[in-house]
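Only a portion of the chains appears, each positioned as in the full assembly.
Labels run A and B following the written order; every chain starts at residue 1.
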Amino acid sequence: MGILDNILNPVILFFAFGMLAGSLRSNLEIPPAIGKFLSLYLLLAIGFKGGTALAATGLSLVGALAILAALIMATIVPIYSFFILRKKTNPYDAAAIAATFGSISAVTFITAQQFLTSNELEYGGHMTVAMVLMEMPAIILAMVLVAMVRKQEALKKGGKVENADAPKISMSKVLHEAFTDGAFLLLMGSLTIGYITGADGAAIMKPFIKEMFMGFLAFFLLDMGLIVAKQLRESTEGLNKFMFAFSIVMPVVNATVSMGLAWIFGLSVGDALLLAVLAASASYIVVPAVVRYAIPEARAGTYFTMAIGFTFPFNIIIGIPLYYAMISYFWGL
Amino acid sequence: MNKELSINAVKRVEIIVSHNILTEILKKLDELHVTGYTLIQEVAGKGDRGVVSLSSVRVGTYANSYIIISCNAQTAENIAKEIYVYLSKYGGICLISDAYEVNH
């Protein structure tokens, strides 16, 4: 159940293979339409599974505490990240990176669930709720921070707002963009449908949702490996050592902080690991898509590449077993 | 089919913008009374903002969209005037050239 065991999981190996093929500049390519479908499938499956699990158990006290812990993490991570980043980079990049790391990566979460399942450890359906709730706070906080920065800059320039006829970016437009984002809605929708249809729904959908899962995940991670390799090849210009270090160290810090909360709130090992992984992971789908629109001043080459090029593979290959080892140690297994 | 061929001088406007502002651009075109356009939703490219490739559009990046409009000179000018602020904010280009449209 250490790093090596994790690596010997076929889905992780397919991810590594994808990175290898990508770095060899192979013409291996999963058609974009398929990649998009696989990601919709994973969101639907994870939401639906979470919903049916929640329907079976109801929301327990510990479940509510786990969700509370998740919300705390979703609030503090973007704030302290911003102030750390602010020292080394411009405020727009800082806000964008803070939003990215304050939110979560559903695929990292899924891979961690997979890790738990293959180690026969339990986790609650409420963790899927926690994941959904952790997606958005970071974006909102980043928007608030950026609005403050923009105001300050306008004041500095004597109140004149530059480029007056430029299209306005309003908070409500951004929130609409964020909350109607397909990935987010699908997660919410499947969670709700799973919850409503409960055990009956779970039984009907089982072959598709549960039995196909590993195969589709393997394909998806293969594709992610190819994309990560491509991203690392094409877009690392704007990145410096600090950003690389941030992408690796910050996840470990966030995971550790969340373990403290998990310990205080008395979460199970499984829930604690999922919380740690959520805290540690950075969004490379929803947040970058929204931020690209909401903070056009920030360079996508930084926040996006950090999340997908460094943090994602780190968590998948090393992070998950590492956090698990830490939790096992603290929880005294 | 011995009809006389009837043609019309038009402007051919091409707009390439980031896919995430496509909806806004199309709304703008409606406001400008552009009656027709052709749209290639997802194209790749390279420009000041780096390489845009289709293989990663599903992970928080955007493709470009390519719009072709046949219209009269005045409309072309209006489009250009309205569109350039988007180009300077979100990237992309706008080309205008001469063409003849076959009447039907």
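Here is the rule we go by: a residue touches a chain if its C-beta (ideal position, glycine included) is under 8 Å from a C-beta of that chain, and two chains touch if they have at least 3 such contacts.
The structure displayed is predicted, hence computed values, not measured ones.
Novice: Could you spell out the copy numbers for the whole complex in terms of the labels on screen?
Specialist: Whole-complex stoichiometry, label by label: A x3, B x3.
In the analysis below, only the chains that are shown with their structure count from here on.
Novice: For subunit B, which residues are in contact with subunit A within the complex?
Specialist: 18, 20-21, 24, 49-51, 53-62, 85-86, 88-90
Novice: Applying the document's contact rule, which stretches of subunit A touch subunit B when the two form their complex?
Specialist: Where subunit A meets subunit B, its residues are 29, 32, 35-36, 39, 163, 165-167, 224, 226-227, 230-231, 234-235, 283-289, 292-293, 296, 300-301, 304, 307-308.
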